[in-house]
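Only a single protein chain was left out; the remaining protein chains are all shown in position.
Each chain gets a letter, A, B and C, in the order it is written, and its residues are counted from 1.
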Amino acid sequence: MTSREKTANNKFSCTERERAIFEAGIKLATVYHQFVGTPVNIDTVKQLEDTISRTIEVQPYVECAEIKIDRDSFVSDGDTYSYVSLTGDMIDAKVVIALGDSRVTAEMRYDEDLEYPLMYVSKIE
Amino acid sequence: MTSREKTANNKFSCTERERAIFEAGIKLATVYHQFVGTPVNIDTVKQLEDTISRTIEVQPYVECAEIKIDRDSFVSDGDTYSYVSLTGDMIDAKVVIALGDSRVTAEMRYDEDLEYPLMYVSKIE
Amino acid sequence: MTSREKTANNKFSCTERERAIFEAGIKLATVYHQFVGTPVNIDTVKQLEDTISRTIEVQPYVECAEIKIDRDSFVSDGDTYSYVSLTGDMIDAKVVIALGDSRVTAEMRYDEDLEYPLMYVSKIE
Partner (left out) sequence: MTSREKTANNKFSCTERERAIFEAGIKLATVYHQFVGTPVNIDTVKQLEDTISRTIEVQPYVECAEIKIDRDSFVSDGDTYSYVSLTGDMIDAKVVIALGDSRVTAEMRYDEDLEYPLMYVSKIE
């Protein structure tokens, strides 16, 4: 552990497991609030997914991040206005946080019943 | 509890206390990634702080959110270019999440030693 | 004119009128890409409109900015999930740029025929 990591650790009033859960929340909200509004079309969607994943993996304690953007909103033979502004409802995200002995998986997914893109903790190991 | 809240609860594989911690992480990252980049000057900073606080309080399970933006970057008698683009380092944020019997306080604050605007859990009740 | 304004002017390869048009484009895209994704409900919408207006007026050469957010998406007696994430389609924006002798009005508005929130120049004086 670097001295900066120790400094950071000392600021936390919770267990390592709880901190991993906290970090998972940070990462999903980063996906949402950094990237919602981004122009995207059928030709750029794959690259945007990859870039969001890599961007999240840059943040501390991320083991991996998987991003899927729903293709249903795209048209393949449109005009110059046929692109989409990324919304939260279009995003499926899954992040795995590894911190000490804890491993937390959290997901964001549009829930039909809630009519809401819910962020939730799906697994703790 | 509404039926939508029950639906949401069922998606979580963790305790209520852990969920409150997760929600705290979401809220601090919302402050950061939604508002960093916003143009602001000495005349608008108070209103921007209030709006960010109220915006976070709109999200689920927030008891209160307090935002302070550092005034050191502002000049009071500048020209048309004398405004600032909000950065994470300028923001002090504190959110209190209340969920069932759990109450979690989390903060974001620039840490001189880390040279980093750290988000951390500061209290769990 | 300050020396910084002169320095900026010298970078432009176009007329003052054309520069005012350029600045108008900048301001409307700032509204869109800075604020889309912001959580908002019926209680905070007025304050958010005001803050976006004031934020745009902080930027260079803005005479005024008017922001209206469509209330149709809001419910007044919802649960904790009954808020909205601001979208471009919900925003009506009008900015007036004044630069030297030129005055340019530009607007952003959802266009039913285009199914697109079009930004356009509506008046040059």
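A few remarks follow.
As a convention for this text, contacts are C-beta pairs under 8 Å (C-beta built on N, C-alpha and C of every residue); 3 or more make two chains touch, one makes a residue touch a chain.
Just so you know, these numbers come straight off a predicted model, no measurement behind them.
Residues of chain B in touch with the missing chain: 32-33, 36-37, 81, 85, 87-88, 114-116. For chain C, the residues in touch with the chain missing from this view are 4, 7-8, 11-14, 17-19, 21-30, 32-34, 106, 111, 113-114, 116, 118-124. If you put the missing chain back, the residues of chain A touching it would be 2, 4-5, 8, 30, 34, 37-41, 43-44, 47-48, 50-51, 54-56, 58-61, 79-81, 83.
The rule is simple: only the chains that are shown with their structure count from here on.
Highest inter-chain contact count (C-beta pairs) belongs to A-B. Centre-to-centre spacing of chain B and chain C amounts to 24 Å, using the average Cα coordinate of each chain.
Chain A and chain C have centres, each the mean of its CA atoms, that are 28 Å apart. Counting only residues that touch two or more partner chains, chain C has 37, 81.
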